[in-house]
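A single protein chain has been omitted from the complex, and every remaining protein chain is retained in its original position.
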Amino acid sequence: MNPKESKSGGATFVEEVEIAGHIIDSLILPKVLDEIAALGGRHDIIEIKVGQNRKDPSFARLKIEAASAEALERILKSITRHGAVPVHVRDCELVAADMDGAFPEGFYCTTNEDTEIRLDDHWRPVQRQKMDAGIKVSADRQSGECVLMADVKQGEQIVVGRHGVRVLPQEREVRKLDAFGFMGSTVSSEKPKAITIREIAAAMRQAKAGSGKILVVAGPAVIHTGSSDLFSQLVRNGYVNVLFTGNALAAHDIEQALFGTSLGVSMEQGKVCEGGHEHHLRAINRIRRAGSIARAVETGTLTRGIMYECVKNGVPFVLAGSIRDDGPLPEVITDSRQAQKVMRDMTDGVTMCLMIATTLHSVAVGNLLPARVKVVCVDINPATVTKLADRGSFQTVGLVTDVEPFLRVLVTELEKSDVA
Amino acid sequence: MNPKESKSGGATFVEEVEIAGHIIDSLILPKVLDEIAALGGRHDIIEIKVGQNRKDPSFARLKIEAASAEALERILKSITRHGAVPVHVRDCELVAADMDGAFPEGFYCTTNEDTEIRLDDHWRPVQRQKMDAGIKVSADRQSGECVLMADVKQGEQIVVGRHGVRVLPQEREVRKLDAFGFMGSTVSSEKPKAITIREIAAAMRQAKAGSGKILVVAGPAVIHTGSSDLFSQLVRNGYVNVLFTGNALAAHDIEQALFGTSLGVSMEQGKVCEGGHEHHLRAINRIRRAGSIARAVETGTLTRGIMYECVKNGVPFVLAGSIRDDGPLPEVITDSRQAQKVMRDMTDGVTMCLMIATTLHSVAVGNLLPARVKVVCVDINPATVTKLADRGSFQTVGLVTDVEPFLRVLVTELEKSDVA
Amino acid sequence: MNPKESKSGGATFVEEVEIAGHIIDSLILPKVLDEIAALGGRHDIIEIKVGQNRKDPSFARLKIEAASAEALERILKSITRHGAVPVHVRDCELVAADMDGAFPEGFYCTTNEDTEIRLDDHWRPVQRQKMDAGIKVSADRQSGECVLMADVKQGEQIVVGRHGVRVLPQEREVRKLDAFGFMGSTVSSEKPKAITIREIAAAMRQAKAGSGKILVVAGPAVIHTGSSDLFSQLVRNGYVNVLFTGNALAAHDIEQALFGTSLGVSMEQGKVCEGGHEHHLRAINRIRRAGSIARAVETGTLTRGIMYECVKNGVPFVLAGSIRDDGPLPEVITDSRQAQKVMRDMTDGVTMCLMIATTLHSVAVGNLLPARVKVVCVDINPATVTKLADRGSFQTVGLVTDVEPFLRVLVTELEKSDVA
Partner (left out) sequence: MNPKESKSGGATFVEEVEIAGHIIDSLILPKVLDEIAALGGRHDIIEIKVGQNRKDPSFARLKIEAASAEALERILKSITRHGAVPVHVRDCELVAADMDGAFPEGFYCTTNEDTEIRLDDHWRPVQRQKMDAGIKVSADRQSGECVLMADVKQGEQIVVGRHGVRVLPQEREVRKLDAFGFMGSTVSSEKPKAITIREIAAAMRQAKAGSGKILVVAGPAVIHTGSSDLFSQLVRNGYVNVLFTGNALAAHDIEQALFGTSLGVSMEQGKVCEGGHEHHLRAINRIRRAGSIARAVETGTLTRGIMYECVKNGVPFVLAGSIRDDGPLPEVITDSRQAQKVMRDMTDGVTMCLMIATTLHSVAVGNLLPARVKVVCVDINPATVTKLADRGSFQTVGLVTDVEPFLRVLVTELEKSDVA
């Protein structure tokens, strides 16, 4: 960052950065150049190598100029997030937290991309990557870890500023570019879905075969649409390794198991039963009387449905509470901070995440997952799918479709291969 | 309509009316009472008989009072539409059209409910009932017929005012009343649909077995969603007796038959083909070169798909033109008045209508059909289903779901019974 | 309930009930008759009086017959919810809770309509009416109170069954019945809204002038759409007496106050600021460092915005936590049960509720409010408005429109009258 004479006579501040990877296919270079200009800087491309093949990485070295040290700093901070790294790096800057539950001002704010920090001239990985957190450094200065604002303890060393932090952006091809230049991986309601579902099934089989875990996040429409049996089959066949949901799905699942209705609608006849709107309350009450869902399974009160299958097959689940819950069921974690913590712990080892018909839980879980986890989001409402992508969960494949037929085709696809 | 002394000292104008049928279940009486009050009138219930059973008709005789002859007239005109008939009736009033293509001022405006007019002291049926038309009377004064504004010929006798016209409202039960009092027959995306589809299949089998015709109105999403084969099967199995659609469905159907794509998206791989966006144009061009769809089938250019099956199975179709058409295909009727006329002629004898994924055509056809035709409207967008109901097509069962799974389940249900 | 010989030879079970009120306009009688038939019963109308005027109540006395005591019981239980009361009443049945946190089996499940229970041959009001609760009876047997499942204490007397409970249904006119028979109070995006907003303003002025409180439930779109100043004006002018919202609205409001952005989008320029997505985290962090929102106002850290105005004008607010919260802000109640309790306490005295652009909070609050509270729900997404009505919050006026223009017109309307 040496001021030098610019052509216009004023002093300029300069720094060289490098970017590597799919910087053209993944739009990283255009974005970086755009941001430099938008923040008032200029660039010189000192060197550029464009990959021969769509699989080959590219590389660019840029000289960035700005009119003030602050402007240059702003630019560097901004483009850092896309993986641009100064050629001359230094260690990250640390400040001790001066109180519990809050970061020092100027804290570095994480993305969901894999990140490294420089400590004592070495790049060290950041553990438990998630977006919208800070980074605390371990006492031995060998690694960092993403830490939530509310979890900060006084005295912990927190990264501030942008120096000595580098992001390793997930490589995203410009997938599904059609003739007019669209990008985006959402399969709209007007497209054929069979092939996409086949690919999802393939990814799930792969996850099951390997060491990765499949997390399923689901909303109560799974029950309302009559998909309980299909979902139960996924659980039994080992395609649900962790389930995140809320009181509603569990309550209506148990309502269906006990009364044959969901929100009072008979699953057999598709008609509202008189008095049926009370069923979910009576179902919750019965489970509360039993003590817990697990206990209700043991005692034979609950003999079928998704929650039953989770208990029987040892699939851990989180029921996260919300202010619209009735009851709630005994297993519901009513404290949202506690629920976040438990969910975050349970995402360890997850390599694939299937989000079905729930906006609240999908966004919450999208917040917890590192960018490298493959996410599939299925909803009949295009807005939910869009919302998720809008929050930076870019690795998402969205599918605008009805829950029940989606699960039917998915289960069929998975069984095909299980037999074969 | 004799002025008499009212309690408040002013003259009042009075008329007695009767209403019969499911006037409580179908909300007719509440609506009539509400309108009387809203238009400033008062009522006395002279007699009321409420049916014992939900199938039994009810009956009410009301005395209506208003402060002026005009106010009374307004009330009577309004409630006439719900089937209220003055106890003392007279013949309908006729005025000869003074020009082609327009009604005389004050013309009676039709609903889609069956209607009768009084001529020479006899109630006579109105033919070709549709909404938003006028009524012309035959030369022999034995019947009336719904006539469109643009079709009026000078000298034709047109009904004006509300006298001597009675509506026989379709009986609609307060169906699917749930515990909190909803009414409405739309099956939302959050409800189980299997049962509703089973009922639709039953109604279609019944129509096929009887003398009624099944009209299917469909949009291009049938092709885009990969449902071409399923739809073709419906045609082959005799469940489509008439097809109304536009240039788009036919063009993309033929695109798929010739190139394996729809809007350039490969139906096999779900991916956009390079250059594929041109396929529908090349498909249309090829059919234009052949002369017509029928001719392309004959000459072996077109060997599969929905249009092919229609030609092969002698199913008549209407391709109604629109300003967004490319080409268009030779069979497209580009004049909208002509298309309306042809479609209206072809709805004769239709007893059931299935509308799939098209707003424009659904509303247009909803306009043509008498209230007694059973209508099923399927769309992934709730707004389309709502819009149709909003235009007075009340007999509609709406289903918010994806086209392809809907057709898959429907075809399966229909084949079950065909085998059995 | 005496078995007697029916015409078909089998014994029948009989009971007489009465219903009064706007039983025709409000569709109560049709619903009751429909349910009797749907549950296999028969009815005789012994007496019916239909109100002269739309304001006059009607009355009906029915004899109900069923084939078994159980069937009759089911019918009576069902129609009780609509205000049908047996002519021969008896006290309600009480069972002592056998454990904490759950009702006895067979508990009476409440609606949101005003309700009375019969104790020692007197009808007693039920306090704190809300839907989906039970009723516990006070030790002195002078009144009942709605109690949540989780709040039940062992030994409390809980109402079971349907005897001795009567509902006083809110009178809803069949409003906005149009010519084709629609019912429903949602103002769609295709209707003129100016008049509806004027009526809302009138109701708010009335509430302000009287003793009722106005509760506003709002989502973060209030901030994102640039409506912060307009909302702040409502607070300053005394039209917000209680505010229910979540962490997101407060965080983005404070983000805007401190950084001029919302979700990183500049409110001045409508463009995304580089690094702006971090602003809400930095805003939350700063408030956490200050200790609380109130403290940040005191110390001059927070000098404008909605939360600032609430603190300055002594408007109590509830920030209910959810699993998608960042931070959260210090005032957020992270336990959902606790948040429900606080919110329910704060709805005492509320006579009008304005819900703006939030599904989760709207449904949660709809659950807490008695049917007599006037509710206005504003959202650009028709689904939210529909969802609310679908959960039984029938007194809702829905408005499908954009938040910012809605608030602009509302504020203008309210100021007109404040000046006048």
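All chains are identified by letter, namely A, B and C, in their written order; residue positions are counted from 1 within each chain.
Quick note on the criterion: a residue touches a chain if its C-beta (ideal position, glycine included) is under 8 Å from a C-beta of that chain, and two chains touch if they have at least 3 such contacts.
Everything quoted here is computed from the prediction, not taken from an experiment.
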Sole contact to the chain not displayed, among A:Glu15, A:Glu35 or A:Glu156: A:Glu35
Residue, one of B:Ala69, B:Val87 or B:Ala150, that touches the chain absent here: B:Ala150
Contact residue for the chain not shown (choose from B:His361, B:Lys374 or B:Arg408): B:His361
Interface residues of subunit B (partner: the chain not displayed): 35, 38-39, 74, 77-78, 99, 101-103, 105, 107, 109, 132, 149-150, 274-275, 277-278, 281-282, 284-286, 288-289, 320-328, 334-340, 343, 360-361, 363-364, 367, 381, 383, 392
Residue ranges of subunit C at the interface with the undisplayed chain: 176-180, 187, 189-196, 221, 224-226, 262, 264-265, 267-272, 274-277, 380-381, 400-402, 404-405, 408-409
Subunit A residues that touch the omitted chain in the full complex: 24-25, 27, 29-31, 33-35, 37-38, 42-45, 48, 50, 52-54, 78, 81-82, 173-174, 177, 179-183, 382-383, 390, 392, 394
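Keep this in mind: only the chains that are shown with their structure count from here on.
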Farthest-lying chain, centroid of Cα atoms versus that of subunit B: A
Subunit B and subunit C, separation of their C-alpha mean positions in angstrom: 37
Sequence positions of subunit A contacting 2 or more other chains: 274-275, 277, 381
